[in-house]
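Removed from the display is one protein chain of the complex; every other protein chain stays in position.
And now, chain A:
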Amino acid sequence: PTPLPGQDVAPQRVEIHKLRQGENLILGFSIGGGIDQDPSQNPFSEDKTDKGIYVTRVSEGGPAEIAGLQIGDKIMQVNGWDMTMVTHDQARKRLTKRSEEVVRLLVTRQSLQKAVQQSMLS
């Protein structure tokens, strides 16, 4: 698939198998963003009006890291659900559905160099 404008790399498919921790199913990463959030505070986005959902942290050795998810990735879809126009809470809910043990994400990421630059600047 061809890359979207503004992204150097083509969209990636990441399949995460959730890990059971007691009563919870965790993925091992954190998200930031949403249409109800202030996009100018997003350290990972190139465009500071981008209200999309971004990966802000990936736990070491967790399911997300094993599946190849990286910090700074922008999540476009989760199991076919659109994530580009959702609130922060809606995004969190779509990732943490108890009935789903596997989530397939469609993510886009900037080139490694740019990602490092961004996180150093913020």
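By our rule, a residue touches a chain if its C-beta (ideal position, glycine included) is under 8 Å from a C-beta of that chain, and two chains touch if they have at least 3 such contacts; residues count from 1.
The rule is short, and it goes like this: contacts and distances are computed from a predicted model.
Mind telling me which option in "Transport inhibitor response 1-like protein", "Histidine-containing phosphotransfer protein", "Proteasome subunit alpha type" or "Rhotekin" is what UniProt lists for the chain we can't see?
"Rhotekin"
Which residues does chain A use to touch the chain missing from this display?
1, 4-6, 11, 26-27, 29-39, 41-42, 46-52, 56-57, 76, 80-82, 84-90, 92-96, 106
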